[in-house]
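Removed: one protein chain of the complex. Kept in place: all other protein chains.
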Amino acid sequence: MSTYAQKKGFGATVWDFLTTVDHKKIAILYLLAGGLFFLVGGLEAVFIRIQLAVPNNDFVSAGAFNEIITMHGTTMIFLAAMPILFGFMNAVMPLQIGARDVAFPFLNALGFWLFFFGGVFLNLSWFMGGAPDAGWTSYASLAIHSKGHGIDFYVLGLQISGLGTLIGGINFLVTIINMRAPGMTYMRMPLFTWTTFVASALILFAFPPLTVGLVLMMFDRMFGSNFFVVANGGNTVIWEHLFWIFGHPEVYILVLPAFGIFSEIFSTFSRKRLFGYSSMVFATVLIGFLGFMVWAHHMFTTGLGPVANAIFAVATMAIGVPTGIKIFNWLFTMWGGSVKFTAPMHWAFAFIPSFIMGGVTGVMLAAAAADYQYHDTYFVVAHFHYVIVGGVVFSIFAGVQYWWPKIFGTMLNETLGKLTFWLFFIGFHMTFFIQHFLGLWGMPRRVFTYLPGQGFDTANMISSIGALFMSLGVIVLLINVVVTSVKNVKVGDDPWGDGRTLEWAIPSPPPFYNFKQLPLVRGLDAFWIEKMEGKKGMTPAEPLGDIHMPNASFLPFVIAFGLFIAAFGALYNGEHSWAIPVIVIGLLVTFGSMLVRSVKDDHGFHIHKEELMDDNDKGVKA
Amino acid sequence: MHAEEKLTYESWPAEPERSTLEAKNKFTGFWLFLGGETVLFSSLFATYLALKDKVPDSSMPLAKDLFELPLTFVATMLLLTSSLTSVYAIYQMKNFNFKKMMLWFGITALLGAAFLGSEVYEFTNYVHEGHKFTSSAFGSAFYTLVGFHGGHVAFGLMWCLTLMIRNAKRGLNLYNAPKFYVFSLYWHFIDVVWVFIFSVVYLMGMVG
Amino acid sequence: MKRLAKWRLISFLAILTLVLSGCGEPYLSALKPAGEVADTQYDLMKLSTFIMVGVILVVVIIFVTVFFRFRRKDDTIPKQVEGSHKLEIIWTVIPILLLLILAVPTVAATFKLANVDQMDKKNSKALVINVRSHLYWWDFEYPNQKIVTSQELVVPTDEKVYFNLKSLDVKHSFWIPAVGGKMDTNTDNENKFWLEFDSKRANDAGGLFYGKCAELCGPSHALMDFKVKALSRDDFDSWVKSMKDVKKPQKAQTDLAAEGQEIFNNSCIGCHAVTPSNQMPDTARMAPNLTNFGDRSRVAGVLDHNKEDLKNWIRDPEKYKPGNMMTNKYPKMSEDQLDALAEYLMGLKVQQ
Partner (left out) sequence: MANQQTNSGNPRVDHEYRRRKSAEEMRYQVVSFSLMIFLTLVAFGAVAMKGSAWFTVPFIILLAVVQVVFQLYYFMHMSHKGHEAPSLFLYSGLLVGLITILTFMTIIWW
């Protein structure tokens, strides 16, 4: 079927990616864009650590520092961690359930472009008069007070990219509900698929409150409303609630997929079925559920009163239980197994003690009365970097190393991978462990500098040196990617040799239709079952037939771009006469292309049976 | 079975909205979207309730000074009835009666437009009484909640018209039937939201 | 394996001693509690830390065992175990119990720290202080004593002191780490809480605690420090009395100071009051009250308290506190004028 597999020129490749609706290519886009934003956010982190390395430093100004921390937090959470995880979900989840694509390929592309343009818009603030500077939480009184357009960039950029995330979440949910291969019952789904499912459900319910909050702030800042203007009857605590009703589930949106990735890695490299699979699923769902009941633990010092604080404190502690169930199940997956310490397994293994340290400080924070001391200090900074970096970032590095061969058809270098691990691992603990004490010794967070003579100097220096190690680790990873891509040694279907789930049953990279014939799933770890019975691949569940595929389309890009334009209009509303026309033009572009989409039928195309037969054993390039 | 295949009354499936994979996905996806919308509107309701009657000076009108039963009642009847007419439309769709379906959707759209008209009239009145979007937190919250709903109605109207115009000539098939169905879900959802708006905003506002 | 476990234990103990020795500064650290509130919180911290260290130890023991015992040695396929109900019950129930042990004192402490009944009681003798936060400075009003001071809070030791907290521009948070956890100063409402300052430990800390703003509030958030002078009840009463004695602006003592006072009255008095019995409502107090400026220990919360730094501050406040509300609100001062102002301001003392 050579027509689909021709080598293309550079321009054609770019066009291909701009118009693709293939979940595997969209995955690559997510990884690429998310990776880029990770570097940006990391660079911002490095600036933070340089500024704080010594007391009274003036590497950056006070105002710039606030912009940097705000953008660091926002970029890392919304534009780096979540999109990279979305990349894995796109790349792997449909394969794991034996689907040919996601439920809404067009919307999948739209989701990506919305995220991307939202992120670009947000980062353009650096060049257009200043970035947002009220923290990633953007508390209302400060955000309304903030001069310039920084906060406007935040509000508009996050609305656009949040819309993309919401669309992505719904897409994953429907894919999992409707498109599982024959025999793939819910309780046979790999854990990464399960965590994708629950995380997507959290997205579905957590992003609307954020959207509402952002809309209210947009109205206040750009259109003269009074939601947060106390003098006119407004109330800033509304923002705090709306933000955290979103914000707390958000951290589980980040960490659940990470748990999924580690679950796959633990069982693969222990050559053992996941211990307590059903309780793992149960714990995942329970974490998701409890995640919505605890947000006010970020507001213990707001003055909600002892009743509210006590309720939320206890509810928060409860989350430790399902998380503990997971930790012990992972440990007992390895127990009695045959554990091979590959580079992905390094990350997974180190994740356990690192994440626990963050988790238990979380439970300490949950003790409301004690949190009055911890809140808004470096103790909190230490807590969340322990869970986020030790959980999410570790999982991202692990996932990159683990699925790279499946996505790109070639293995990342293991030695370099382990070098990255050691540099990053050491740097990570060095940076963040000491921060617990900084917080307890009285150092608030979000301070652009500190005075000497308060006992903070040495600890901050240590912390900054740790960041240097982390940077080195990331640089080694980049080298690894380049070296690997240049060498480009092709690998087979199951390069780790221990693959258990369906994605390892098809070529690396998979053909663009994924499964020639949908596989018949006979149990948990479908591919492993077949392997253990001595079979080479999956038993097909259907005869070879025509495959229906969606058409590529440029419209997702255009729809997202329209909102990008409109956002500039909203930003300058009331300041320039061209603002309103620009809003109108942007919205016209968006709604116009939506209209085109709905009026022009798009039935996709079919790959014919004959072509598929030609294709046998050739390993098509996607 | 091809989505655009010409079907007859006999071959028309019992659940045209869910008889292809695409349709099923659309159906599920839209329901999930409504789940998200529920949270969205709840957040707006919550904000409204927190800011109800919060005005900077006591000369400004409060909820009980503004709202009036008759107008709200008319608007409610319009929207409730349009919910019933869209049920009729789907009934005809399931019976493979394209013409009647179009007729009922047409009526639905008309009722929706009338509802919007009454809302615009109402808003202009309030503005004259000094209850503006920018005048108080109460005003901001009121217009945002009710306006969001109104925006949904307006969007639904556009959607309905687009569907009707686009499919006027080609009749029912398995490609467009799910679209009509999903639209009707959306329309009912708008109605659900309105039931809470008239209860929580208007009726409760008048009670005090 | 045994050797490694031992090594872990030793390094753990080493860290522990390091931590215990490095508890931070007594005037600033939450690990050196100096009052009832901080004590309660410190006890809770200790309890939770013990539980958490226990949890970590258990996990680490399993973890290390796995590391050594179950490395891949050959190609045999291990048994595919599904799970174990017994184990699962164990690791569900034990954490629940541990959390209960933590939850009960947490709830108790939360209610205890929120108990401000004394404040609202009629004729209560409790000391109440209204804290008003502004962009980068703190205003302290003693409503019953009818005095106002800024930047440096003065409190009596060994009794509960009650606070009403509110912000007049953006949200800040009022925090004296060594004495107790923080409370936000919202723009919407008045928050209430109490603290207690222990006389003995206040002495150890030099009688002066550091206070901080703990909520991001703009460029100079990092510099929004204040100080707390903890005095015995008698000393406190005499401080209140000497404050109240200042009925009208103090007379300058020297010629230079008189010149400074003149400049001050021309350029600064619009914002800065130099009498403590400030009749204006809190919203109208635009700048720190300078009645007892000479008694303070810092200029603008962060600079050393001497004439040089004071002159630097007046010369260019923006340099020391970016975004502050004083910059450019008064004419430029010559060096002579600065000398005069410094002389005058440093002489503003209520306690000799």
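Observations on the structure shown:
We call the chains A, B and C, going by the order they appear; numbering starts again at 1 in every chain.
Here is the rule we use: contacts are C-beta pairs under 8 Å (C-beta built on N, C-alpha and C of every residue); 3 or more make two chains touch, one makes a residue touch a chain.
These numbers come from a predicted model, not from an experiment.
Touch with the chain that is not drawn comes from one residue among B:L69, B:V120 or B:I165, which is B:L69. When the whole complex is considered, the residue among A:T20, A:N66, A:N235 or A:Q373 that touches the unshown chain is A:N235. Touching the missing chain, out of B:Y91, B:Y121 or B:F155, is residue B:Y91. Only one of C:D188, C:E259, C:D295 or C:E343 touches the chain withheld from this view, namely C:D188. Although one chain is not displayed, subunit A still touches it through residues 173, 177, 201, 204-205, 209, 235, 237-238, 241, 245, 292-293, 296, 304-305, 308.
Residues 1, 9-11, 13-15, 18-21, 28, 31-32, 34-39, 41-43, 45-47, 49-50, 69, 72-73, 76-77, 80, 83-84, 87-88, 91, 94-95, 185, 188-189, 191-192, 195-196, 198-200, 203-204, 206-208 of subunit B touch the missing chain (whole complex, contact as defined above).
The criterion applied here is as follows: only the chains that are shown with their structure count from here on.
If you sketch which chains touch which, the chains link end to end in a single open path, with no loop closing it.
Two chain pairs are in question, A-C and A-B; the one with more C-beta pairs in contact is A-C.
Between subunit B and subunit C, the centres computed from C-alpha atoms are 52 Å apart. Note: centroid distance subunit A to subunit C, computed from Cα atoms, is 36 Å. Under the contact definition stated at the top, the residues of subunit A that touch 2 or more other chains are 235. Contact with two or more other chains is made by no residue of subunit B.
For subunit C in complex with subunit A, the touching residues are 19, 22-25, 28-31, 38, 40-41, 44-45, 48-49, 52, 55-56, 59-60, 62-63, 65-67, 70-74, 76-84, 87-88, 91-92, 95-96, 99, 102-103, 106-107, 109-114, 167, 169-171, 173, 175, 177-178, 180-184, 186-189, 191-192, 210, 212-222, 302, 322-323.
Here subunit A touches subunit B in the complex through residues 103-104, 166, 170-171, 173-175, 177-179, 204-205, 207-209, 211-213, 215-216, 219-220, 223-227, 229, 231-235, 238, 242, 245, 595, 598-599, 601, 603, going by the rule given at the top. Subunit A makes touch with subunit C in their complex at residues 61-63, 66, 133-135, 139, 141-142, 145-146, 230, 235-237, 270-273, 275-279, 301-303, 305-306, 309-310, 313-314, 317-318, 320-321, 324-325, 327-329, 331-332, 334-341, 349, 352-353, 356-357, 360-361, 363-364, 366-373, 375-377, 437, 440-442, 444, 446-451, 454-455, 532.
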